[in-house]
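Every protein chain except one is present and positioned as in the full complex.
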């Protein structure tokens, strides 16, 4: 079967060595393709080579994969091949605050964010109507105790499997996930931290920011790991504040940075622009 | 005696209460003056009232002070009265890196920074020629031991007294001042920290920033207190960085933020725009 | 009748002269009030004095006004007295693009924007469901010809009168209002221009920005006057763009700046922080 003007995105990581680009570009030539975007990075810290390509080629995914397999084996590559613009299956967890969810849903519906959200799960019911407005399923699951949390996570695991979830977004979800859950889905859970990391960690960073008299407040989107707030950083933004800004206004100003930062991180992830290099992220913008 | 169109800056702090503005503006009316700038702030944290005024009035400093004295006593004010634009006597301490000193000296000479620098003191000789180019005295004092440091600080105290130093700027001065010195000149020593505080503290924050993969790096100008890097923050700036930026480039990018941030803090201080409210600064821009 | 802890906002403009602050602060003392915020500005261009005060005082609006009237007459002031936080009656006009409307409605509902929107009017029906979700009336009025436009504006005038509209927001409303309408509601209509003014004017600035290869794109919120895109500027923001950003991505990036900029301008206006000084705005942040 054939297709006209199919666009592919290919990302891979491998030990750095000579000849990688030549081998890859050779495979592209052989399938009659054209490289339309290309970014690479060699990590001096880990000796690994990272690359992201967009390729125009009339070929099936199977045929492309076959062509690429031998090279991947030769260079010991970990790779991902996907259609450009395919919507990534995303599960969103929320609590009460709706600003980040609103931004995600509005942009997803506007076609600006290549994700598909089969379900939003909240440990409070507050955001049900917002999800409903955007035609997205909402589940309210109360969490009161450790037992509930275990049950909750078992349920999430079922949803993830059933819906083929590829990305889990904590959109101001105020609960902590278990270390086992974080570890099982490492590199696939993105959280928005309402502070500039490193910096004020844990609860109520805005009160801390006020007490310390900082002149800039910020937000950090990061992968979730077992160490709270210590996962690899994907994106950060800051905004200027004044001595006269109340704690309430700091929260409000911070919410803008939170929405913008989380949406950006999700977009890059869904476009296969985020690769991991130990504790650091490589962002191919 | 008398002058035409003299401009004054008046700042004061007192317990918040009714009638302060009326009393002050009454005094201004009585001396035939005109308020050309005015900013105020009431701290809910400490219950104190802060104000900065610029006043146009043909009066001597003595006469102005006399007029103001009674009000200051009534409202229990701590106040400062100065000529707008008077150059503040500033001592600068440096080590080897010249980027912040260069920015301070260039702007001071261009008339953009109302300070007068009788002396730059370096624990290394490297920046002597830069000071010389700008026609400013430079003293090189080697510091090798605790004894030397004590001697060094005794010397600084003499310079401060002799030259009527009002502000001490640590322009990438890489030595730690003694707690006694910090305490004696509290609120008059400004340091530039090459990181976004709170955040990476202590030595080599750029290496830490690289290891952690942050997306923004910054600089913080703060008052020096006995607790290293914990003094009230005056100004902060950040700049975006990429995963591909080497540690060396982070340093270079950071230096821009450092120069800009320190110069801004010094300018605000020299214009009497920085007031202290416990651990926080009030900045009347 | 009495009230506890009523908060007032007072703005005024008058010819600059001595004694204004003293007179105002005297009136505040007489009603037993306390000035909690105060900002002033003297325009050297027009010789006018601008002031914004927030005052805590247990008094009715009538009594406050009476107290203030004599001073206003003496200094030839134009003034506005209002309750802090009162929601300003706002009419929003839209076409098809929903990003700025979404931001206004979300924030208004979250309590972050002190406006009340009795009606959204669209010359296209596309945004009806968004208004509905936020519980706000939506009217679709098709505009096809000059006659329709005249009819449309007559209808707007009726709505404005009936609902006591104080502010008209053009939230990416793609029609031009008549000079008479602009003139009648001068200083009360805010538009968001999808470009950094001065700069690319008129239609499709993003295509122009792409063609010219600019490195920053921006948005400008301004008052609407008879001269298209020439009204006083209230707020502006820019964002960095790359040579590789397509026209489509420029639009998307620009939309963020548009939403943020328009919402900010509306917020300042609703809080009586925007005063006019000829072609310039005074923003008391």
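Letters A, B and C name the chains as they come in the text, with residue numbers starting at 1 for each one.
As a working rule, contacts are C-beta pairs under 8 Å (C-beta built on N, C-alpha and C of every residue); 3 or more make two chains touch, one makes a residue touch a chain.
Given the structure is predicted, the values throughout are model-derived calculations rather than measurements.
Enquirer: Using the definition of touch stated at the top, determine which of C:77, C:233, C:251 or C:270 touches the missing chain.
Expert: Among C:77, C:233, C:251 or C:270, only C:233 touches the chain that is not shown.
Enquirer: Among C:77, C:266 or C:282, which one touches the chain that has been omitted from the display?
Expert: That would be C:282, which touches the missing chain.
Enquirer: Which listed residue, B:112, B:176 or B:207, touches the chain dropped from view?
Expert: Of the candidates B:112, B:176 or B:207, B:112 is in touch with the missing chain.
Enquirer: What is the set of subunit A residues that contact the non-displayed chain in the whole complex?
Expert: Given the touch definition above, subunit A has residues 18-19, 21-22, 25-26, 28-29, 32-40, 42 touching the missing chain.
Enquirer: Tell me, which residues in subunit C touch the chain that this view leaves out?
Expert: Per the touch rule, subunit C residues meeting the hidden chain are 41, 44, 196-200, 211-216, 218, 232-238, 242-244, 246, 277, 279-283.
Enquirer: Applying the definition given at the start, please give the residues of subunit B touching the unseen chain.
Expert: Subunit B touches the chain not shown through residues 37, 98-99, 102, 106, 110, 112, 129, 133, 242, 244, 252, 256, 260, 285.
The working rule: only the chains that are shown with their structure count from here on.
Enquirer: For the Cα fit of subunit A against subunit B, please give the angle of the superposing rotation, nearest 5 degrees.
Expert: 180
Enquirer: Quick one: point me to the chain whose Cα centre is farthest from that of subunit A.
Expert: So the chain farthest away from subunit A turns out to be B.
Enquirer: When subunit B touches subunit C, do the two copies use mostly the same residue numbers, with over half shared, or different ones?
Expert: Copies use mostly the same positions to touch.
Enquirer: How many angstrom lie between the centres of subunit A and subunit B, each centre taken as the mean Cα position?
Expert: Chain centres of subunit A and subunit B, defined by C-alpha means, are spaced 42 Å apart.
Enquirer: Provide the list of subunit C residues touching at least two other chains, using ranges where the numbers run on.
Expert: Within subunit C, residues 37 contact more than one other chain.
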